[in-house]
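A single protein chain has been omitted; all remaining protein chains appear in their positions.
Naming follows writing order (A and B), and every chain is counted from residue 1.
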Amino acid sequence: MGYYIGVDGGGTFTDAAAMDDEGRLFYAKAATTRDDFAMGMFDALAALAEECGVEVSELIASTNRFSLGTTVGTNLLVERLGARTGLLATAGHGDSILMMRGSGRTAGLEPELFFHPQITDKPEPLVPRFLIREIDERMDCLGQEVAPLNVEQVERAVRSLVEEHQVEAIAIAFLWSFKNPAHEQQALEIVRRVAPDVYASCSHQVSPRMGEYERTVATVINSYVAPASAAYFRRAADKLHDSGLDHPLLIMQVSGGVLPAAKAVEVPLTALGSGPVGGLIGSLAMSRQLGHANVIATDMGGTSFEVGLIINGEPLVADENVVDQRRYKLLQLQTTSIACGGGSLARIDPHSGSIRVGPESAGAQPGPVCYRRGGTEPTVTDADVVLGLLSSESFLGGRMPLDRDAAVRAIAALGDQVGLGVEETAAGILRINNARAAELIRQQTVVRGYDPRDFMVYAYGGAGPLHAFAYAHELGVKGVVIPLGNGASTLSAYGCSTSNLVLNFEREELFFAPFELDRLNRALGELEEEARAAMFDMRAGGDEVEIDRFCLMRYRGQWLHNLVMRIPRGHLGTEDIAGVVDDFRSSYDTLYGHGAGVVSQGVELFSIRVRAIVRLRRPTQAMEQQFGKPVADQARLGSRDIFWPDRMERLESRLFDGSRLHYGNRIKGPAVVELPYTSIAVGMDQVLECDAFGNFALNFEHTPGASPVVGTQSSTLTTG
Amino acid sequence: METAQNVVWDGIVRGYAPPDVLDIDPSLTLQTAEAAEVDPITYEVIRNSLQNINLEHGSTIQKLSISPITMIVRDFQCAILTEVGDVMFLGPYLLYLGNTLGLTTKWILENRSASPGIEDGDVFLSTDPYVGSSHQQDTGLTSPVFWGSELFCWVSNSVHYSDIGGPVPGSFCLMSQDIWQDPPCFPPMKLAEGGKVRADMEDLFLRQSRLRDTVGMDLHAALAGLSVARGRILKLIERYGAETVKAVMKRTLDAGERAFQEKLDMIPDGRWSERVYTEASVPGDPGIYVSQINITKEGDTLYIDNEGSSPQVGSINNTYAGLVGATLAPLTIMLAYDLGGVSGGVSRRVKFRPVPGTITCCDYPGAVSAAGVFNMPMVVATATGAVAKMVACADPPLREKAIAMADAQAYGGWIFSGLNQYGQFFVGMSAGMAAGAIPASPGRDGVDTGGLFWVPGMEAANVEENELAWPVLTLYRRENSAGAAGAGMYRSGVGAEEAWVLHGTDHLDSQIYMNESFVKNQGLLGGNPGGRAFHRLKQQTDAAAQLAAGTVPQGLDQVSGDEVPLFYKGMPAVLDPTSMWTTNLPNFAGYGDPLDRDIAAIQIDLTDGKLSTKDALKVYGAVVNEAGQVDVDRTAEQRAMCRRERLAAATVGVSHA
Partner (left out) sequence: MREQVIINENLSLRRTDAGARFVCACGHDLADGSTNFKEACAVRESPTADIGEGYASFAVEMAAQMCFREFFCPDCGARLTTEVARVGDPYLWDTAPRL
C-alpha cells in the first residue's frame, strides 16, 4: 500500500493526513514541540501510522509523496523571534524601509482607521536603523550602471554587521536590481565569502518587481525568517530521509503549490503563511465536489483564526501581501488572520475591569490549564471544557485526558475578580472569542461588499468545528460545512497532500505596443526555459510540465493598474500579439465600462509570467456508497449537560461518536459530535447531516435577518 | 448662510452657497421614500456596501489614471451623494475636495434641471471654482443615478488633471491678476448623455490641454470610476429595494450628525482662531498677506468665518468652495475620526459666515488656478490651527484628538517640465515628499514620515517609479532629524529630504517651487512651529563625476559648485546636467512647551540618531553625558535656568498696534 501524506506543523498541533492507494483518508495530530518542530512531526506520524494500521517506519517507507506546510515563518514574524537581520541598501536609500512611503502607518488597516491618525502608528522596524548600511553603487531605470559597486564598502559593512552586531542574516536590496542584478550578485558573493554562515538574500531573487520599498520589505522579511525556516525544512527532510522516505520532502507554498525542500530553502518567503493556504486548497477541493461556489474558509486552531475566500469557485489571489503593515509583492492565495483560537488567554483588563480574550495565547506550551502542562491562565479551550462542550475524557481520542477541575478552578478565579460565576465566566469567554472571529469574517466579506448570506462557511482546524455554530450563525451564512468530519482539524494537512508542484517566474520588462516580437519571444522563451530547468532540477520534466504564460498589461503610464492576460503557447506571431492586445482592450472595457479605454492611448506590456505546474497524481477519494437512515442511534453515546453560551442556559445535550456516523445521518441540536481531533457543537435549532465523503453539514433553521431581506427584495420588484 | 444682504452667492459673481432648500425644476422627480424598518444586519451590509462602493470608485480612478498626481499622491476625491447633493461617503483621499462635490451637484440641481435637464446616464463636467471646484484643474464629474424615473442619488468625483490649458504648463498661473489670465473655467456642462460621452464636449475640454493624451486617460479613469460606482449602487437597489437603501443612507447621515454632536457636547462654547502668513501675490511682489480662520462654537453648532484674511489679490485666492472644503478637512479628522468618511452629517452642524472679497473667499473674477498648491494647503493649515486649539479645550479624552498643523506647503510641491528620457514632453509634479509627517497631538508625538493627515491615503512614489517616469536620478531620500522644527512637549513626526540630478536629459524647467521666505507653520499651544519648506539648487556641480567615480553624493555640501538662491515663486529655474536639486519637506508642528518633554522620549530620539546632543540641549534643555545618556539632575537644573533666561529676555505688556 502506498500513501500520500500531508503534514501541517507550526501551530499548537502538528497535523497529519494520509490517503492510501484505495482513496481512504486517515488523520492524526500531535502537540507541536517548539524546541524541535521535527519531533512534533514524528509524533504526528506515529499517530497517523496507528490510524493506518502500520508501523511508522513502514508508513514512511511506503509513502509516495510527503508534503509539509508550516507556520514557522509567520510565528517568527509575529513573535519577533526572527534572525537579527542587517540590510545593505543603495547609498541614500537606507531610510526607504523606515519611511514606508508614508503609508506604513495605515497599510493593510481597514479604511475606517485612515481618518483616525491618533490610533495608528508604524510598526517597530524589523531592521533597526543601526543595522542598515548604505553602499555606494547605482543602476538606472534601464539597468545601466551609473556608479560602480564599492566592493570594500560592502566588505566593511558586512564585517561590521556580523562582527560588531552579530547579525544572523543579511538582506541586499539595491535600486533597479530587478533590471540589472549585477551589483546585488556581487554583494552577495562578498557576503558569502566574508560571512559564509550568514544567510543572505537579494531583492532581485526574492521579489523581482518594480518599487524599491516593497522589494526591500520582501527581502528583509525573507532574510529575517530564513535561517530558522531553512533549518526547520532541512531537519525535517533529513529526519524523514533517515526514516526511509524515498522521495523529496515537499514544502507547501503560498502559491497554492508545493516545492521540494531543497528548492524551498532558497526563498523561504514563498512558504511564509502557507499553513492557511493548505486549508484553503483543501476547502477548494471539497467545494468543487460539493458544488459550493462561494465559501468562507475558516480555520480556528490553537493560536489563530484564518479566513480565506472562494468566490465563484476560485480562491482569491493576491499580488501583494501586507504583514504587520509591511507591504510586499508576491503572488499568493489570499488569507487573513487574527490571534484568536483555543489557546487564546482570558485575562482581566485592568483599565476597564472587563474580561479580554486574546490576542495573547498559551500556545502548545504551556497550553491551556486543562492540558496539565504548567498553564495557569485560563484559555478558550478551558472554557469549552468547563461548559461541557469538550469532554475531558475523549480529547485526542482519549490519549490526552483533560483536567476539568483545574480548568474550573482557573476560570472561577478569573470570574471572582469580576464577580461572575464559573459558567457565566466561561460562557463570556466563548462569546467574546466568537464575536472576534465573526468580526474578522465580517471584515473580509461585508466590508468588501460581499453578503455573507451568499456564502457557506467551511469550519476546520482543531477549534473551528466546535465554535462555528456560534460565529457562523451570527453572520447569517447559508450554512456550515465541517469538511471531512474528523479530518476538519487537519484540513490544512489534507490540502498540502493534494497540492501540485507549482513554480511562478516573473520578469519585469517593458514593451510598447506593437511589441517587438523577437524580444518578447526571446524573453518568454528564456523564462519558460528557466521554469522547465527548475522543474527538471526537481526531477520533474518533459510532457508532465504544464506551462501557462501570462503577461501584465496596462495603458501606457498606468503604474498602479494591470490586467493579467494569458499568452498563447509557442512562438508568437503578429496575429497572436494583436489578439492579446484586443483581449486587453475588451477586458478593460468589460471591467470599467464601455469606452473606458482610450483608443489613441498606447498599450504596454510590462511584465511576463510563466507558471509551471506538474500535476501530482493521487487516487480518487473513496465514497461511502450506502445511504443510511437519518436516525444516528448507532453512534449515540448518551447525554451530557452543556451550558450553551449563546443561550446562557444549561441543556441536556445528546452526544455522538462521530467516527460511527454514516452518510445520511441527521442530528438535531443541542448536541455534540465527538471526534478524536475535534468536536462539533450543534446548537439549538441546528441540524447536522453527514454526506458520502465524510463531510458534515451544519444547517441553521433560522437565519437572522433572513425574513426582512425577502420582504425588501419583493418590494424591489414593484419599485423597479 | 448668514451674510450681508443683496449679495448673491450664486456661483457666478461670487462663490455658490446653496440654500437649505434647493430650487429644482419640477420636471425632475427625486426618490425620497424611505423604508420604515431596516434590520441591523441588512443595515450594516448596505452601509458597508455603500462605503465599499465608494472605495472601489476611488481605487478605480487611482488604478486607471496615469498622472502620478492622481494615482500616487491621491489628489482626487470621490463621493456618493444623496438625491439633493448631500455628501454621504468620502474616500480616504484629498479631504478638502469632498465638499466641492456637494456644491457642484447642488448647483447643477438648481441650474441645470430645467435646461438642459438632468437625466439617466448623464455626466456633468465642471471646472468652475465659483460653482464648486477648489481650482480649475480639480475638475469635477458628477452623475445622477436613477431608479426608474426617479433620481435616487449622485456619484461624483474630482480629479486633479495635469494640464487643462492656460498660459503655463501645469495650469498653475502664478502671474494671473484675474481669472482671464487663468486656464479656462467651464461651468457644469453635459460631458455624457444617455450613458454616452459627447465627443464635442470631450474635445472642448481636452483641446485646451498641453497633455491631451494624459488628461484624456485620466478623464476616462474618472468616468470608469463613476460607472463602477453607479453599477454597484443599482445592484444594491435591485437587491434590497430603493427605499431600504435610501433609509440606510439617511440613517447613516443622521448617525454621523449625532456622533459629531456628541463631540461638540464635550467642547466648551467659545471662539478660536488661527492666522497664517504668506507672501508674494504674484512673483516679485514683496507683500505679506494673511489667511485667517475663526471658529465660534455656540451650543450645537460651529460657525466658521475668515475675518482677518487679506483682501483678494493676485493669484493667491481661493473661492468659497475652497474655504468650506479646507475647513471641513481638519474638522473631519479631529471630530469625525470615527465615522469612516461619512461627512454629510458633520456639515449639517457647521455654518459658514464668510467674508467675501478676501484671499480665503474671493469674488469673481479673482484668479484661483494656483490655489491647489498655494491657498488650499494654506487654508487647511489655518483651519487646522483653529480647530486644534478648540479641540484642545475639549474635555478629555477628546482633547487628545487635537492635531497640530501640517505645513502650509505640505506637498513639498515642485512642478517641472521638459522632455523625458523617451523624448516626450511631460509635466511632472514631485510626489516623493508625500511621505509627509503626522504633527504632534496633546498626549502623543506625531509619526515620522507618517503621511499627510488630510490626504489619508496619500503615498510617496517609489524612487524607481519617479525615475521610470522622469529623466532624473535620486541621490538620496532620507528622514529629517528631530531638532528645533516641530519640537514640543510632544514633537511632530519628522519630514524628509531628497536630492535629484538629471539623468537621460540635459534640460529641465522647474516651473513652480516653494521656497518659503519665512516659516509659515504655527506651533500648537506652546510647541515649536514646523520647519520652513525649501528647495536648494547648486549649479556646476561635480555630482556626475563623483557618481562615475563610485561615490553617491549625500548632501549639497558634498558637491562642488555654486548655490543659486531660490525664492518663493522665483522665476523658473533651468536645470542642466551639472545641477543638483534638493527638496525638503519640513517637520510639522509640535505641541506644548519643549522644556516639559519627557526625558525618556528624548533619550529614544538620541539613541535612534534622530536628535543631536546639541539640539537636545538647545531645544529641550536636556543635558547629555558622554555616554549619550540624558543626565536627569543636570537637565532639571538646565531647564530651570532656561525658564529664568526666558523671563529675562521677555517683556511683559500689551501688544503694540
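Keep in mind that, in the parts below, a contact is a pair of C-beta atoms (placed from the backbone, for glycine too) under 8 Å apart; a residue touches a chain by one contact, two chains touch by 3 or more.
Quick caveat, the model's predicted, so the values are computed rather than measured.
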Need the list of shown chains touched by the one chain that isn't shown. B
Contact residue for the chain not shown (choose from B:P187, B:P471 or B:P529): B:P529
Which residue, B:V282, B:A485 or B:A544, contacts the hidden chain when the whole complex is considered? B:A485
Considering the complete complex, identify which of B:W180, B:Y422 or B:F518 is in touch with the unshown chain. B:F518
Give the residue, chosen from B:P19, B:G194 or B:G270, that touches the chain omitted from the document. B:G270
Interface residues of chain B toward the undisplayed chain are 268-275, 277, 279, 286, 288, 290, 385-386, 389, 392-393, 395-396, 399, 442, 483-485, 487, 489, 515-523, 525-529, 531-532, 534, 565-568, 584, 586, 591-596, 615, 618-619, 642-644, 646-647, 649-657
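The definition used in the following text is that only the chains that are shown with their structure count from here on.
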Chain A to chain B: how many Å between their CA centres? 39
Considering the complex alone, what residue numbers of chain A touch chain B? 90-96, 98-106, 111-112, 114-118, 120-122, 129-130, 136-138, 140-141, 146-148, 150, 175-176, 210-214, 442, 446-449, 451, 476, 555-561, 592-593, 595-598, 600-601, 704-705, 708-709, 712-713, 715-716, 719-720
Counting only contacts in the complex, chain B reaches chain A at residues 35, 37-42, 44-45, 48-49, 51-53, 55-56, 60, 62-68, 71-72, 92, 147-148, 196-197, 213-214, 216-217, 220-221, 223-224, 227-228, 231-232, 237-244, 332-333, 336-341, 400-401, 403, 421, 434-436, 438, 441, 444, 447-453, 456-465, 467-469, 473-479, 496, 499, 503-504, 547-552, 554, 608-609
